[in-house]
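Just below is one structure, and these are the notes that go with it.
A single protein chain has been removed from this complex, and every other one stays in its place.
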Amino acid sequence: MLAVEALVMEIGRGARAERVLRGVSLTLEPGEVVGLVGESGAGKSMIGRVVLGVAPPAARVVSGSVRFFGEDLLAISERRRRALLGAEIALIPQDPMSALNPVLRIERQITDVMRLHLGLGRRAGRARALELLEAVRVANPARVLRQYPHELSGGMRQRVLIAIAFACRPKLIIADEPTTALDVTVQRQVLRLMRDMQRSAGSGVLFISHDLGVVAKLCNRVSVMHAGRVVESGPVADVVERPQHPYTRALLAATPRYDRPAEALVPVPAELSRRLWDEARALDGR
Amino acid sequence: MAELAAASRPRRRTAALLLAPRVMFGSVVLAALAACAVAAPWLAPHDPLAQDLLYYFLPPFWSEGADPLHPLGTDSLGRDILSRLIHGARAATIVAVVAASLACLLGTALGLAAGFLGGRVDMAISRLVDIWMAFPPVLLSVVLVAVIGTGLAAVVVAIVIVDWTRFCRVVRAEVMVQRAQDYVAAARTLGLSRFRILAGEILPNLVPLLIVLLTLEMGIAVVVEAILSFVGLSVSTDAPTWGGMIAEGRTNVNQAWWLMALPTACIVVTVIALNMLGDGLRRALDPVLRR
Partner (left out) sequence: MSPLRYLLTRLALAPPTLLGVAIIAFVVLRVVPGDPIAMMTPPGAIEADVARLRALYGLDRDILTQFAIWIGAVPQGDFGTSISLRADVLGLVAHALPATIELCLMAILIAILAGGSLAVLGAWRRGAVEAAIDAAIAVVQAIPDFLWALILVLAAVLLAGTVDLPISMRVDPRLELDNATRFLLAEHLLRGRFDVVADLLAHIVLPAAALALPLTAVIARVLKASLVEAMAQDYVLMARVKGHSRAAIILGHALRNALVPTVTLTGVQFTFLVGGTVLVEKIFSYPGIGWLAIDAVINRDLPLIQGLVLTFAALFILVNLLVDLSYALLNPRLRHG
């Protein structure tokens, strides 16, 4: 369904350009949950943004392709992209506190995407919004619809954002660190919720996270990124149980687990990280 | 070496900004204005008050029937427009420079007192500023001139009384900021007196800001002078001022539009020049904006 191939991107122009993606490839099939793991700066969020077509203006695709059901997402018109976004491809953003418009009621923020793509009227939109909020287990959905974002907790807002993402039953959902900004207890509920929603809607999810532990629980396959490269990928069980790449091993050692005390965590060694960065830059051919 | 280069870079950028078009334009216009003000009697081709009732409403040089002796034409009493404009520049410049400087002096003194002494002095001065700002400035200056009497001095006094608050507020706020900074604490630990700190440490840091405010205030003063002349409260009616010429021109605008257009153009160009200069200086001198 989604095929990213040998994607090379840089930010800025000329001599000051900085490579952010160095030949990334990954695929995602309908109904599949694929994890994209790495530290900040690895380029994982950039991939999500490129797929959505909302990369920062300074970013430029050097080579490679992004295909969605065979359609080249890098070459489609603005109009075609707007038709896809929200309907076929949706985003669950990182920070629920800022992703909802503070001056609009929740009802409008859930229904507008359905009115735009499904042509629902006001009444049908509200009914469907109520269903969605029930599906994401929001208590008293009718009341929430009338509320403004500042009246909701962070976990509630993330539920609303999940409801928005699944509103048009999109084929592909980009989840960009959807639980990072939440408390640990809320995190677990939201993850379970996403899993349920994904199963009932049959959507494919690209799950971007820095937390290998979370990815291990949720995903079918995983790609580990560092310095704009995919250093290792494969079925979650394989990658977690038998990591091949030293960076994956280091990342695993740095990931909290229920069977391991916090003191046993080892941060990724600076020496390894530096060596990998040098290796990656050497590939740039400049 | 590297440190030296880094230190000289901001200075070079300041120099470049001082040569920016807006600063150049503003400076040139101001220089021309100042030249007119100083050399008005020699620059003006005629006595600005000399009437010649045989040749009234002569058109300016670009229209038919113009008289080369009066390149910008004559007014309803046959007085030479160019000469009156040049002498008007004199009144405008005097008001702009004197009024703006005095307003700056008064406002800065009170602002420094409020910001540096704090406490009751600050309370009293801040209240005063609040009350002052509640009056519409135009009406206040009109009332003041009506009270003080007409004449350039009265106009200057009115502008100072109305506009000192602009300087006071900004200086007070800036002193508060500066006072909290490390170098003042350092000066204190060195045992410098409060006055020495104020004059030697804080005031120099305010100078760029004051230059910018002064430039902008000069533009305001030119307009206020024109307003007061326009409503007939400035200099006695026959002494040429731009505002007075505009008021006369307004009554005859349907017969001779240029009588009103020429002095209006003078004021507009002056005001825009001063604004550009102030804006350009702010970009060049304000370290916060430059960053």
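Should a chain be cited, it is by its letter among A and B, assigned in written order, with residues numbered from 1 in that chain.
As a working rule, a contact is a pair of C-beta atoms (placed from the backbone, for glycine too) under 8 Å apart; a residue touches a chain by one contact, two chains touch by 3 or more.
All figures in this text were calculated on a predicted structure; none of them were measured in a lab.
Undergrad: Looking at the whole complex, which of B:V143, B:A173 or B:L203 touches the chain that is not displayed?
TA: B:V143
Undergrad: Among A:L2, A:I47, A:V113 or A:L191, which one touches the chain that has been omitted from the display?
TA: In the complete complex, the chain left out is touched by residue A:V113.
Undergrad: Which residues does subunit B use to touch the chain missing from this display?
TA: These residues of subunit B touch the chain that is not shown: 131, 134, 136-139, 142-143, 146-147, 219, 223, 226-227, 230-233, 246, 250, 253-254, 257, 260-261, 264, 267-268, 271-272, 275-276, 279.
Undergrad: What residue numbers in subunit A mark contact with the hidden partner chain?
TA: Counting over the whole complex, subunit A touches the hidden chain at residues 52, 54, 81-87, 89-91, 93, 95, 98-104, 112-113, 116-117, 148, 150-151, 161, 164.
Note that in this section only the chains that are shown with their structure count from here on.
Undergrad: Distance-wise, how many Å sit between the C-alpha centres of subunit A and subunit B, to the nearest whole number?
TA: Roughly 58 Å, centre to centre.
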